[in-house]
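Note that this complex is displayed minus one protein chain, with the remaining chains in position.
A and B are the chain letters, set down in written order, and residue numbers restart from 1 in every chain.
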Amino acid sequence: MKRFLFVLALLALMVGIATPVLAQECDDALGCVEIGEDDPIVIASMLTTSGATSFLGADSEGGIELAIAGWDGELLGHEIEWVKEDSLCSAEGGQTAAQRVAADESVLGVVGTNCSSAAAAALPIISEAGLVLISPSNTAPTLTNDDTEAGGVYQPGYFRTAHNDLFQGAIAAQFAYDVLGARSLATIHDGSPYADGLQDVMATTFAELGGEVVFQGAVNVGDTEMGAILTQIASDSPDVIYFPIFEPESNFIAAQSLDIDGLENTILMGADGSFVDSFPENTGDAAVGMYLSGPLVAGEAYDAFLELWDEEIGGVPPSGFHAHAFDATNILLDAIEAVAVETDDGGLSIGRQALRDAIAATTDFEGLTGTLTCQTEAPFIGDCATGEALAVFEITQAELDGNWPPPVAWQPGMDMDE
Amino acid sequence: MSRYLDDFSLVDFTINALRVVIIVLVFWGAFNTLTLPADAGRITGEQWFDLFVAGLTQGSIYALIALGYTLVYGILLMINFAHGEIFMAGAFTTVFLATWMDKIGFLNGYPFVAIPLLIIFSGFISMIIAVLLERIAYRPLRGAPRLVPLITAIGASFFLQYTFRGLYGSGFKSYPTVDILKGSVAISGFSIPIARIFVFVSALVLMGGLYWLVERTKIGKAMRAVSEDKEVARLMGIDINFVIMFTFALGGLLAGAAGVINGLYRPQGVNFFMGFRPGIKAFTAAVLGGIGSVPGAMLGGLFLGVIEAIGPNLVMTGLGIPGPNQLQDVIAFTMLVLVLIFRPQGIIGERLTEKKA
Partner (left out) sequence: MTSIAAKNQQGQVQSLWKLISDESQPYHHILRMGFLAGITLLFLGLIGMLEAFNEREVIRDVVTLAQFVLFVPTFAAAYMAAQRIREEQSIGMVLVAATIIGLLSAIPTIVILLINTQVNIRDMFVHVNRDWLEIITFDNRNQLGLGIGLLLGSLGLAGLLGAVLQNLPQKIRRSVIFGLSLMLVIGVMSETVGLIMQEIFTDDFLDNFFKRDTLLLNSAIGLFVFGVALIWVPDKVRRSFVFGLVVAMVALGLRNLLLAIDSLTSIIPTSEEGFLDVFLYFLLPFVAGFAGRLYLEYGSRDSNKAKTDTKATTSTGRPIRVDLIVSIAILLVAPWIVGRALSDVMVTIGIFVLMGIGLNVAVGLAGLLDLGYVTNYAVGAYVLAVMTSTGPLGLFNSQEGVIVNFWMVIPVALLAAMLAGFVFAVPVLKMRGDYLAIATLGFGEIIGRLAVSDALAPIIGGAQGMSFIPKPELLGFTLKDPEQLYYIILVACAITLIVSIRLNNSRTGRQWMAIREDEDVASAMGINVAQAKLLAFTISAATGGVAGAIFAAKVGTVFPNSFSVIVSINVLSLIIVGGMGSNPGIVVGAIVLIGLPELLREFSDFRWLMYGALLIWMMNNRPDGLWPSQVRRRELIGDDSSPPADESPMMASE
């Protein structure tokens, strides 16, 4: 019985330590996050860090790491703590990761997800928890559209620094039709919502401009032999092949197009999924003369970024969305800095709605991916990267020898005769 | 009449009906494709030939990997699910050596020395991984229920993938291009890229070597003896453990070699996940040919490669299915099922008609 009393006393002691909380004054519509004097500022990431798409997650995580390092790991005297969740590249992964992030009340905002499918499932949970979700690589138009009739799944709190397919696809079509003078088009996607959506917008816009879409097909992730589909395309001899897919399938398509008769005069075009500095090297000679649409990365700052990457993380970024992740993190941290209110006890109080508003109000943010301004109108609610921040780049021999980023071939608003 | 009814089996009927339906579909699709008007995207004879050669090339790589499955299966009756990862281990590790050789100019300077060196190196790495795998993970499982080694192999597959991801990172690497493999040669009016000839010839040499080893040498005899009956082989004084280890080493060697050959032919896409799909395909090829049979694996690989290359365009285009290339696996696996319906033991699998597998 003595032992029993001892346990009882111990537990009573434990309870006794618990002190009542004093509710802070907070008039934010979604509530506030209180950060004690010695507590960290917590942000989270939900990226695909395992499985076949983990190169995307590793890429974005690097961007976030360097962004936080850029703040010396501190914001307003508080340590920045970064909670990593693995959202995979799937709906269920996004949902589970979102539940976990939402359960941690100290999280202010989330950088993620890498895949639109994960975002679609995560968004309702993230939004209900009052969080913000800034994506470095979700490009699906439905995510920033609140018109459910049109398939829109937008929820408040969603932002992205990635380019909406509607911008990128349209720019690609414009470039192909107006600048390259192409009149027939073939597109290839890889079964990912990203590539499928992008080629769809491209094809639609191209057709609207007056061109003819002669082939729309797909390959599978993991295919290495592209001869069959390229032969099929060659029989239609289009002016342009647009394949907005990722490495390594994009490498395979580009490289193998050299072997196919009938594609000698066809121009190859890719998108930001392949906008990686390893792309020319991995593709070989076939990359020369190819066009990629991608973020209008700032030359010098980006070089410095890559240098830092090599130093801190090692090697080169494994995909094309690290700069977007870097910018997304900085936008988030800027906004936190802007809305944080110092409390009497030396801590911080951050309103969740205020944070959303601050991000939505981001204008002319000078990022690595160009000048970003967050939109508020459907179908671009939360789109921080507009068409202005996009360009079409041409890969030349210099890129094959190691130069990156490639020279800008065209950007919206540029005079066509140039 | 009643005797006829007694013999009637719904299952047999359905299987036969299915057989007929698939064959009709295949022929109808092929017929439609081949009779397309020339301006509606018809593929020329030359292009068909190109596809066929591409299929053979891809198929010989499948065959090299499939041999590893089939060798191990023949002896242990286990599916070494991690074999694709053994292929990856060699290919992924050797990419660094190849890049370095390219950088110092050795690769293009002395290609006839460098390429065999790469193949040997890669084969060696894969061999070590395969032998370690056998020693650590599989050996203690001898005599365990059949599914236990399979699950172990699945575990090993994950383990190896993420080990190499940890070692070399998650990005994509690519092999350097070798000048002598560029261009093509004309053979009786058809032009065939040299790289394809290289793959085909090296695969043939390796497979021939293996065949010789298994059929003509002492260790080959021991392997066959062990695969027939382990107990009797042991009584005859054969060191079972050594033979099994040797088999794994052989399979690993071929897979590693296939890794470099594949890398020089299709340089891109070298990363930790690169073994998974070829692994499944090669496994399919091994079963297609008749698992456990060495010539079967070779034939199955080539067959699968050709089906994949030609099937989508030939059949699906004719049936008016959009995005046919996306469905090449559907064709490959339908063919597999069809072959297995006709010949449940695979194309060359007579040994397994006994109640053994």
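Heads up, the rule we're going with is that a residue touches a chain if its C-beta (ideal position, glycine included) is under 8 Å from a C-beta of that chain, and two chains touch if they have at least 3 such contacts.
Since this is a predicted model, take the numbers as computed values, not measurements.
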| item | value |
| --- | --- |
| Candidates A:30, A:43 or A:120 - the one touching the absent chain | A:120 |
| Residue touching the undisplayed chain, where the options are B:183, B:208 or B:344 | B:344 |
| Omitted-chain contact residue, chosen from B:248, B:283 or B:303 | B:283 |
| Positions on chain A where the hidden chain makes contact | 3-4, 7-8, 11-12, 15, 17-21, 39-40, 42, 49-51, 54, 57, 81, 83-86, 89-92, 95-97, 99-100, 102-106, 117, 120-121, 124, 140, 142, 148-149, 151, 153, 189, 191-193, 195-197, 216-218, 220, 314-315 |
| Residues belonging to chain B that touch the chain removed from view | 9, 11, 14-15, 18, 73, 79, 96, 136-137, 140-141, 143-149, 151-152, 154-163, 165-169, 280, 283-284, 287, 291, 321-323, 326-327, 329-330, 332-334, 336-337, 340-341, 344-346, 355, 357 |
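By our rule, only the chains that are shown with their structure count from here on.
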| item | value |
| --- | --- |
| Gap in Å, rounded to a whole number, between the CA centres of chain B and chain A | 37 |
| Complex interface listing, chain B residues touching chain A | 41-44, 46-47, 50-51, 54-55, 58, 162, 165, 169-174, 177, 193, 262, 266-271, 273, 276-278, 308-310, 312-313, 317, 322-326, 328-329 |
| Complex contact set, residues of chain A against chain B | 50, 52, 54-55, 58, 191, 215-220, 222-225, 227-229, 231-232, 234-236, 247-249, 251-252, 255, 259-261, 278, 281-285, 314-319 |
